[in-house]
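Worksheet: one structure, shown below.
Every protein chain but one is kept in place in this view of the complex.
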Amino acid sequence: MPDTNVQVTLLQLDNYGPWTVTPEPRRESDLQSLQASLFADVSRAFGAHDGYVFFTRFDNMVAVTNGADASAHARVQETVRNRYPVTVSLSVAADASPADALAAATRRLQTAGSAQDEARTEVLAGDPIPAGRRTPEDVRIAHFDVDDVTGRYTDRLDAYDSHLTVERVRVELMEYLRERHGSLAFFVGGDNVIAVVPGLADRAYDDAIDHVHAETGVDLKVGVGVGSTAHEAGHGAKHALEECRADGTRLERNADAAYGD
Amino acid sequence: MPDTNVQVTLLQLDNYGPWTVTPEPRRESDLQSLQASLFADVSRAFGAHDGYVFFTRFDNMVAVTNGADASAHARVQETVRNRYPVTVSLSVAADASPADALAAATRRLQTAGSAQDEARTEVLAGDPIPAGRRTPEDVRIAHFDVDDVTGRYTDRLDAYDSHLTVERVRVELMEYLRERHGSLAFFVGGDNVIAVVPGLADRAYDDAIDHVHAETGVDLKVGVGVGSTAHEAGHGAKHALEECRADGTRLERNADAAYGD
Amino acid sequence: MPDTNVQVTLLQLDNYGPWTVTPEPRRESDLQSLQASLFADVSRAFGAHDGYVFFTRFDNMVAVTNGADASAHARVQETVRNRYPVTVSLSVAADASPADALAAATRRLQTAGSAQDEARTEVLAGDPIPAGRRTPEDVRIAHFDVDDVTGRYTDRLDAYDSHLTVERVRVELMEYLRERHGSLAFFVGGDNVIAVVPGLADRAYDDAIDHVHAETGVDLKVGVGVGSTAHEAGHGAKHALEECRADGTRLERNADAAYGD
Partner (left out) sequence: MPDTNVQVTLLQLDNYGPWTVTPEPRRESDLQSLQASLFADVSRAFGAHDGYVFFTRFDNMVAVTNGADASAHARVQETVRNRYPVTVSLSVAADASPADALAAATRRLQTAGSAQDEARTEVLAGDPIPAGRRTPEDVRIAHFDVDDVTGRYTDRLDAYDSHLTVERVRVELMEYLRERHGSLAFFVGGDNVIAVVPGLADRAYDDAIDHVHAETGVDLKVGVGVGSTAHEAGHGAKHALEECRADGTRLERNADAAYGD
């Protein structure tokens, strides 16, 4: 089983918390709009290089950036500076384990200074994977969703209870995948969770789905894809998830991914 | 203790799930960008009327809209139609209990049809509070954050474990406030949770903070505000939270809110 | 013939030119994106109050803001400060003549300091029309377009020559309307020019169209509307222009506007 070599970028807004309350608390609807617009922009910017960005906490975002080199990272940093009242620090690391990659990226940024250190701005740390060392199976993505979320929840429960159900499922899944498999799972809207995973056997996915069912009573299904970039792997995973929907199965792998794991 | 009369709007994208995979799955970075931009826009649109919008699941958003009348709601629906490839249904309800208001809004929308019914588009249901029945204490907001999140978590843990910590805290707080007090709490980025609450005694906030500490080990603090709109109440809550920070306390109420509860 | 009382707001980015080259020239694609996004945002912000904003020079924009009071103006200024790396000054004036209104607004801002004075930021000058003095015919809009622009130009000439043709037409029309009638005309994309006009007889429109034809050989048509806001007047004008298209006429007035002028 070949190792993945996933490239993870941590994006951290510089000294953002203090900025939001200086000289006095800023209007919440503006902050919400700022955070969402900035995320939308970096999502498109890395998306142009077939990367994925997850909003995470908004002031800290996590991206899978295989295919984006140092100059692409510098360009994202520049465009944020030129179009927003805040700046961003970036730290990149790669590893067979998504969790270890993010941990390494985090350490590099922490070494450079506190997230609320006024003097620590626009750090650009770490090294993207050299073009010559990239492989067609560097990224593995598992795309989970809730089985029949509309029929069972959205159209039946009130909107908040549907939301809380998705929240509970999500946190259970995130913790399980993190602890067991060093994988990073993120909420991406609706009832969707996208996980950046190492090579995992079918059994691992079955166990994860069983675990979530046992804890919450909710049924998940999952599509798995592999590729040289987040988009390739994630798009394969989406197609696999469509197969689950069509065939009533709960785990499918994209054809191209069949032998990858 | 006077009743709140909070006006809650449920925003639901019409038939969004099927759209995202028709004719085949759409690129994830575009979907992320679309969802975030649309949220940013409705946040500003209701923000112009001193309302708050929470992204919730992105395909279902929840807003506190005291001060936005029926034409303001219709205007939001129109601007989404004119600028996005998707449309949105809106349902409004008011109640002393935030949870009951949202439940009523949800029922009205469910009665009109399924979220994935192709024929159910651009519903505009429910009735905003008439101008003559609004009061200066209709909205109560409690703004929670994690005590010293940067020093204890962001600068120490890796980015994902910080994120998971905030996630766990959030879900505990959301469930507790929902079950005990019929209040609606939402993640708004960073380590911030904004809760739409009925009138609550100090004891209720202390118990909530104690509960979260017992379950997760994390310390929260909270500022509480009241007003005729989400912005007034929420801005008071932010100022109160700044007092917590300045004074080392864990619960403050905005001066104007002192007698409201 | 009752006087219009159009309320015009000049929006001027503070010290923008120097900012674009400090500490060295900023990337043009970022500047283009910043300017366009900021314009899109203020367009929606005043649009929520049924106002129109014209991009003009982007660093100086002109808005028709009947219906937006002082707090709506302050809110626009605040949201720009909270979401952009630049700030904006606003100056408001009203007059029966659109050109005189803008001239008065400009003088107020010039009195406060130079557009490139570092110390002159976030001016908020002038007084919106009090609610009690507004009338249903305060705003008159004439919406011009080029007759059969697609068939005669876009599908025949190369893209640049089509563009230049529209440019020539536009400048001729702008100068003519400004000098003869104190009206302000703005390019709004495609082959469309929207003019803020005082009450004008049919003869005045005929002469303007004849003048442009004589100078450029291009035929225009025009719809005219009146209302209490830019949106009301402008929407009437659009409907009138549709009548021109349907009936092959070159001047129509919205029914509601028939007696206004």
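In order of appearance the chains are A, B and C, and numbering begins at 1 in each one.
Here is the rule we go by: contacts are C-beta pairs under 8 Å (C-beta built on N, C-alpha and C of every residue); 3 or more make two chains touch, one makes a residue touch a chain.
All values reported here derive from a predicted model rather than from experimental measurement.
Asks: Of C:5, C:43, C:82 or C:228, which sits in contact with the chain we cannot see?
Replies: C:43
Asks: Just name the one of C:80, C:99 or C:251 that touches the chain not displayed here.
Replies: Result: among the candidates, C:99 touches the missing chain.
Asks: From the listed residues C:62, C:123 or C:208, report the one that touches the chain absent from this view.
Replies: Considering the complete complex, C:62 is the one touching the chain left out.
Asks: For review purposes, identify every residue of subunit A that touches the missing chain, sorted by number.
Replies: Counting only subunit A, the missing chain is touched by 41, 44-45, 47-49, 72, 75, 79.
Asks: Just the residue numbers, please: which parts of subunit C touch the chain that's not shown?
Replies: Contacting residues on subunit C, toward the hidden partner: 10, 12, 16-17, 21, 24-25, 27-37, 39-41, 43-44, 46-47, 51-53, 55-60, 62, 99, 102-103, 105-107, 110, 114-116, 149-151, 154-160, 162-164, 166-168, 170-171, 174-175, 178, 184, 188-191, 194, 230-231, 234-235, 238-239, 241-242.
Asks: I need the residue numbers on subunit B that touch the omitted chain, in ascending order.
Replies: 26-27, 30-31, 33-34, 37, 78-79, 81-85
The working rule: only the chains that are shown with their structure count from here on.
Asks: So what's the Cα centroid distance for subunit B and subunit C, whole Å?
Replies: Each chain reduced to its C-alpha mean, subunit B and subunit C end up 37 Å apart.
Asks: Distance-wise, how many Å sit between the C-alpha centres of subunit A and subunit B, to the nearest whole number?
Replies: 23
Asks: Note the residues in subunit A that touch 2 or more other chains, in rising order.
Replies: As it turns out, subunit A has residues touching two or more other chains at 27, 30-31, 33-34, 37.
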